[in-house]
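Contents: one structure, followed by commentary.
Note that this complex is displayed minus one protein chain, with the remaining chains in position.
On to chain A.
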Amino acid sequence: ELPAPLLDDTHGKELGDEAAAVKSEDFQDSMKIAWRYQNLPKMEASPTTYTKFGHYYDVSKKMSPELCQSVKWHSFYLHEELSFEPKMKAWNMKKKNARLLQSIQRIISQEGKKSSDPQKKQRNVLRIGIQSLGSILWGDDVCCSDIPEDPQSLTKFLYVLRGLLRKSLSACIITVPAHLIQNKAIMERVTNLSDMVVGLESFIGSERETNPLYKDYHGLVHVHQIPRLNSLICDVSDTKDLAFRLKRKQFTIERLHLPPDLSDTVSRASKQDLAGSAKLLSSGCGAMAIGKKHLDF
């Protein structure tokens, strides 16, 4: 059930053309009042505008089976694995987590992804994806109770996984249902043990859904931690407020910026009021021009 990749370039080109058209229109007017802002760069909502970077997928279509089969991939299905009983040394860890780690380690050595393996001409990175770690799907009760049976199961797993990743040509992305984990201490430790931590907060069901500030977006993106590897500094971007938008064919992450405040609370007489008071004025000189609203100064 993987989404189909967008292999043709037309989609990317469409976006590029759109963007170019928008840009050329705007530059024709020069600013009269806010002329100091003329020379500032235009507000870029998305950090990399429409450059072809990474992979694009169409969630409405499924990936073709031929494509799936042509690629080498491994899966870990818990129930199949549990039926084996390989020799396991005394691991002070939940059995399921231990199995997963063993499976990963086996694949790493099978595929020759260890850093110490001899160089081959083409080295791909082993990409590992783990979904909903810490949820009851993995047999963990960290999401169910405030005081789980083994509070260190998740952190121990992550530590060993970190060791495996550091020793091999692999990268791993894990999703954790943080909103279900009641024990915040565990989330703090998980963050410390990870290189990069990104949180997605959806507006659905929260009070932010009706907040006019967020009306264009579907949720916020929180970057809690970025990797600081092999260097004293890390590449921190300028902006910290990011929001995401989910359209039919696009999931974009943009900078959250405030549009100008054009709400009714700003004291500005509407056209109707002006017309009303003008009528009153012309009818009689002595009459006081009492419009429908008070005119604020």
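Assume a residue touches a chain if its C-beta (ideal position, glycine included) is under 8 Å from a C-beta of that chain, and two chains touch if they have at least 3 such contacts; residues count from 1.
By definition in this document, contacts and distances are computed from a predicted model.
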item	value
Protein name, per the UniProt record, of whichever chain is missing from view ("Cytoplasmic tRNA 2-thiolation protein 2", "Elongator complex protein 6", "SAGA-associated factor 29" or "Mitochondrial ribosomal protein L37")	"Elongator complex protein 6"
Residue of A:164, A:197 or A:242 in touch with the missing chain, whole complex considered	A:164
Full-complex contact with the absent chain, from A:103, A:155 or A:202	A:155
Footprint left on chain A by the chain that the document does not show	89-92, 101-102, 105, 152, 155-156, 159-160, 162-164, 166-167, 183-185, 188-189, 192-193, 228-234, 236, 238, 240
